[in-house]
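A single protein chain has been removed from this complex, and every other one stays in its place.
As written, the chain order gives the labels A, B and C, with residue 1 at the start of each chain.
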Amino acid sequence: MTPNRLEAFSDGVFAIAITLLVLDLKVPGTDSEHTLGHELLANWPSYAAYVISFMTIGIIWINHHAAFSRLRAVDHSILIWNLALLMTVGILPFTTSLMAEYLKESQGEGLAAAVYAGSFLLMGGVFVGANRHILFHRPQLLKEPLSEAAARRTLHYAALGQIPYLIATLLAFVTPYITLAICAGCAIYYSLPVASRAGEGGQSDANIA
Amino acid sequence: MTPNRLEAFSDGVFAIAITLLVLDLKVPGTDSEHTLGHELLANWPSYAAYVISFMTIGIIWINHHAAFSRLRAVDHSILIWNLALLMTVGILPFTTSLMAEYLKESQGEGLAAAVYAGSFLLMGGVFVGANRHILFHRPQLLKEPLSEAAARRTLHYAALGQIPYLIATLLAFVTPYITLAICAGCAIYYSLPVASRAGEGGQSDANIA
Amino acid sequence: MTPNRLEAFSDGVFAIAITLLVLDLKVPGTDSEHTLGHELLANWPSYAAYVISFMTIGIIWINHHAAFSRLRAVDHSILIWNLALLMTVGILPFTTSLMAEYLKESQGEGLAAAVYAGSFLLMGGVFVGANRHILFHRPQLLKEPLSEAAARRTLHYAALGQIPYLIATLLAFVTPYITLAICAGCAIYYSLPVASRAGEGGQSDANIA
Partner (left out) sequence: MTPNRLEAFSDGVFAIAITLLVLDLKVPGTDSEHTLGHELLANWPSYAAYVISFMTIGIIWINHHAAFSRLRAVDHSILIWNLALLMTVGILPFTTSLMAEYLKESQGEGLAAAVYAGSFLLMGGVFVGANRHILFHRPQLLKEPLSEAAARRTLHYAALGQIPYLIATLLAFVTPYITLAICAGCAIYYSLPVASRAGEGGQSDANIA
């Protein structure tokens, strides 16, 4: 299999997962006792979660491309690592929905937020693992050899990016709002030009996740 | 990342969002007191909204291609602008469903229609913003340089196309039917050859939204 | 826009519509008074409709490719014709679900079956219209010129293919089972090698729908 085909398939999964997020936005029932305006406003966690998850998946897609475009060929082990990564991307519509639905509940809201940030952490962890596998165990499949120092820098940068998600997961049990805020902050940071420049310093493909 | 890959990913999101619209068409329950014919006819707002949203997404897809095919390369900022645009496309199945479900209600119908037209306006606004960013802030990434006059004409044409959606949003509170009619009119106009010719006069990629 | 990009986008819509058909297969509730085996067997119209719709969409996809691969370029009018065709493909998960749910009801079953076959007829009609537009109004966009006789033969063959769907739509009010049988028969016929050969006699891209 060529890297191009792997990328095209992965692009499909990213595009579908990102678009399925909309299914978490529910139309308020027409038989509610509240006005539609009230109902829509009360659904703000769903919109916040939609935007955060959309941008986060979008950014991991950018990084996925950067990481896999370095390859001139793929073997079975890389295909399986990629599948594992896509599997963690595929569950995000579920964890996003879970968070949105429980954010304002008085019970389960901490766990729901922990699962939400935890799913980003899982995705990031698998991304770091896939990168590590490519850079250190399959260097012969790279288009251009990378010095060990550069490879380490890339990995460190990617691993560092997981720390906010780890904190967001742990703090979920204090209040889910801080979790939401940290995840939003990460999405904003990686959308800014500064993240791109920082990434180029390390390795531009390690911007996130 | 090459413009081709950005386009392929974007095409995926457009194709999924446009096809997910069908999920807003609900099969009437078999336990209704009315005949199926009556139930299906009563659902006409869903069919109207499906057709209008389908054509509108299709036309923005055409314009997306025209705008991004001008690029010989993309940078981080363009990727993020594109993600923001796709995010506004991705919510259309939700706003379409909202409009269809509330159109004939006696409460909330104005707000639902305003959200519907407003989501087209948002998408159009981000499209204008992305175009502006490309033409004025990243001219060095264009395949062929565009004179400032031509760039301005392109932007003006795209921005003008938002006026009907702005009017449709505002008039939603008078009656949602006028909103539906204006959005339908826009979809029809941009489907006609005349829109294409007008676009070529300005810039063919600025046909809509 | 190149024909390739139009095809890639169209492929996406076909692939999504065909895969969304699975959402019509519902898992029986665990609180039913009947055994699961009984419930699954009682759902046979859903499985039949899934198979028929899947193969029919698959075959129209094959024909779509044949028709559009003749083009060396596309213009605005062809893009719009293509969008209209995709719109009729996009509603098939809905009409399939409608048919499956009403097939065994004692009320509405005829109308549901008529809508089902009618949606195939609509898709086929738009396909014939798109073909007609390409062959007779945009011959200058074809890769290779087609004699008027050959163009007529192609169109006739495609139009003839609609007759069974027209009959299936009309007979739906007699009994929906005959509608299902005719649609199944068409899917089987176009899957056989004989259909391919017949198509080559006329024009291989006019096999169906």
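Just so we're on the same page, contacts are C-beta pairs under 8 Å (C-beta built on N, C-alpha and C of every residue); 3 or more make two chains touch, one makes a residue touch a chain.
What you are looking at is a predicted structure, and each value in this text was computed from that prediction instead of being measured.
Novice: Which of the chains on display does the removed chain touch in the whole complex?
Specialist: Taking every chain of the complex into account, the missing one touches A, C.
Novice: Which parts of chain A face the unshown chain closely enough to count as touching?
Specialist: 1, 5, 8-9, 12-13, 16-17, 20, 23, 75-77, 79-80, 83, 86-87, 90-91, 93-94, 97-98, 101-102, 105, 107-108, 111-112, 115
Novice: Spell out the interface residues on chain C facing the chain that's missing from view.
Specialist: Output for chain C: 7-8, 11-12, 14-16, 18-23, 25, 27, 30, 35-37, 40, 50-51, 54-55, 58-59, 61-62, 65-66, 69, 191, 193, 195-196.
The rule is simple: only the chains that are shown with their structure count from here on.
Novice: What chains, if any, are shared contacts of chain A and chain B?
Specialist: none
Novice: For the homomeric pair chain B and chain C, should the interface be classed as same or different, according to whether the shared residue numbers exceed half of all numbers used?
Specialist: Mostly different residues form this interface, as fewer than half of the numbers used are common to both chains.
Novice: Which positions in chain B are in touch with at least two other chains?
Specialist: 8, 12, 16, 20, 23
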